[in-house]
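Here the complex is missing a single protein chain, while all its other protein chains stay put.
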Amino acid sequence: MSTVSFRGVSKRFGVSEVLQPLDLDIRTGEFVSVLGPSGSGKTTLLNVAAGFLAPTQGKFFVDERDITSLPPRRRNIGMVFQNYALFPHMDVGANVAYGLRVRKISSAEIATRVARALQTVQLEGWESRAIASLSGGQQQRVALARAMVIEPDILLMDEPLGALDRQLRKNVQLEIRRMHLRAPRTTLYVTHDQEEALVMSDRVTVMRSGRIEQIGTAEELYHSPANTFVARFLGESNLIPGEVIDVASGKARLSVPGLERPLVGRAAAGVAKAMKAAAMIRPENIRLRPGGLHGRIVERVFLGEITAMRLVVADGIQLWSRLLGADVPQTETMDVGWRDEDVSILPDEARSK
Amino acid sequence: MTEGMPQKSSDALGAALLLAPALLVIAIAFLAPLARLAALSFSSPQGVLAAYRELLGDEVFWIVLRNTIGLAAIVTIITLTGGFALALALTRLGGGWRLALFAAVVLPLWVSVLVRTFSWMLLLERNGPINEAMVATGVIGQPVQLLFNFTGVTIAMVHVLLPYAVLPIYAALVKIDPALLKASEGLGASFATTFQRVLLPLSARGVATAAAFVFLLSLSFFVTPALLGGANNMTIPMLIDTFVNERLAWPLAGAASMLLLGLVLGCIAVIGRFVPLGGLAEAR
Partner (left out) sequence: MARAIGLKLFAALAAAIIVLPVIAVIPVAFSAHSYARLPPEAWSLRWWAAFFADPTWFAALIVSLEVAVLSAVACIVLGTSAALGMNRLPPVARKLLAGVFLGPIIAPAIVLAVGLYSLARSVGLVGSLLGLVIAHTMLAMPYAVLNIGVSLAALDPRLALAAAGLGADRWRIFRTITLPLILPGIAGGAVFAFVTSFDEVVLAIFLSGPQVKTLPVRIWEEIRVEYTPVVAVAATIMIVLAITGAALGRLLGRVRQEARA
């Protein structure tokens, strides 16, 4: 197990800059996901770590050792691909044993280690099954066993659950999480699925257009996003655009056209006086408050234990509110409010670009 | 996922090394012979262009050229007609029948053209089974000459080239939505109308590909015309053979070869604008 560092790593294909120079440090045994839409450069980042791509600039370190120019086969990495990339002409055992055979380990030890690896992924005794006879979930687990059996310094996973159906994906997410907690291994996990990233990771890296937008724990990203992109990408959010009146001791005031009083909230980094910004309030933080802001309910969506409601407050300002079933008013209007600590004032990505 | 693929500068060198042996064979056994013939065609003692002048000034050459193109054209027309009927039958036949007919169409491709031509020599003989059958059924009064003339060459070449027509036309026809044909027939269209308005336009590309295959192969055919044709049916490939083996006239052989090659390449340049010829390699 090892620490991993990207220092100033960038990648250019011709004229298009797929990765802008970025830094990322992963601690020993830490599970870090890279979350972003397609084209954000997350797979490129993974390929640089695996050695499949050489960075245009920058260096890649494992345990403070610069391995930027080391070929993949000398890196001792475990890689799980989106389509698993299992060798179709070999059985399960031979697939898992492949990396051990390359390392010239005795066949007795290979058999033991393969059996143990298959046991970890709950496929005990499946050595002689053909790859084609396995379901998607089983193939995924074989791929995991094949990557882990070589005791890699780092585990790299490229959307490994992408091909599974929704229900199975949830089960495997938890399984991988438990496996990781049992035997922590430095892991870089690429996905475009926010739920996946939140469930499994110690920390999440949000990427867009070849840049890291924010790195943090799931809670940090959710409650204090760095900008409106991260806010929008993770979970539901109300974003109310306005102009910053002033910033003082970590708090900012935002004037919003159509609202009499300015909104007050925690100022994100980069928010300054007179700039365009947006106030973010999560829908679950918009609560009933008699005498608060008067809103007309224009849409109700029943989501089981909670109900989401779209409210129109003031001129053209719309807010989503999520309330537990018992709290949902049966009226056409409701008065709402929120606490200042539930408001974040964020640089408005959409408008500053 | 192009961003996931490795790109190394050593790849270009590796590719060159891997390709080198095959390209060497192409160079020494394909390009060098052609270059040699080109050089020979300009090597007449009478002057650089003398061989071409002699060839193009000789009436025989023009007769032979006319024979070659005429034969290729007629063979192409007959083969396309038969090939279309067969391809259409293939699309309409059910499982087992389709497989059997398909096998029958493809099977001959594996047998040497020489063997197939020899077979036709036996079949087309004056006392052969075809003459006998036609006399017995009263189609003709007495056996007719089928060998060593245009008829024999045409029959055998159509037979040899038929698969090259069936395959591309069939490939085009199976892509036509059967619902279209049903619709056309449901609207009361006769088969002739359906054929003209639906089948032919929608399979035009396949038919054009087939025509290109058959015509180009016909132009270059040597074995069948040489064995089944008569003295009056000489084609350019036979003329080249004569220059080399009987007259030992290398400059003329070179010039005739260059002209035949030019004819083929010219056809490809024209046809290639309309039809993808990469399939030529896949036809067999």
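Chains: A and B, in written order; residue numbering restarts at 1 for each.
As a working rule, a contact is a pair of C-beta atoms (placed from the backbone, for glycine too) under 8 Å apart; a residue touches a chain by one contact, two chains touch by 3 or more.
All of these numbers come straight from a predicted model, not from anything done at the bench.
Only one residue in the set B:51, B:65, B:86 or B:234 touches the chain that does not appear here, and it is B:86. The missing chain, though absent from the display, is touched by one residue of B:33, B:47 or B:70; that residue is B:33. Among B:49, B:63, B:104 or B:204, only B:104 touches the chain left out of the display. In the full complex, chain A touches the omitted chain through residues 50-52, 71-79, 81, 83, 85-89, 98-99, 102-103, 132, 146-147, 150, 156.
Residues of chain B that touch the chain left out of the display are 4-6, 11-12, 14-19, 21-23, 25-26, 28-34, 36-37, 40, 85-86, 89, 92-93, 97, 100-101, 104-105, 107-108, 110-116, 118-123, 125, 127-129, 159, 162, 216, 219-220, 222-223, 227, 237, 240-241, 244, 250, 253, 257, 260-261, 264-265, 268, 277-278, 280-282, 284.
By our rule, only the chains that are shown with their structure count from here on.
Averaging Cα coordinates per chain places chain A and chain B 60 Å apart.
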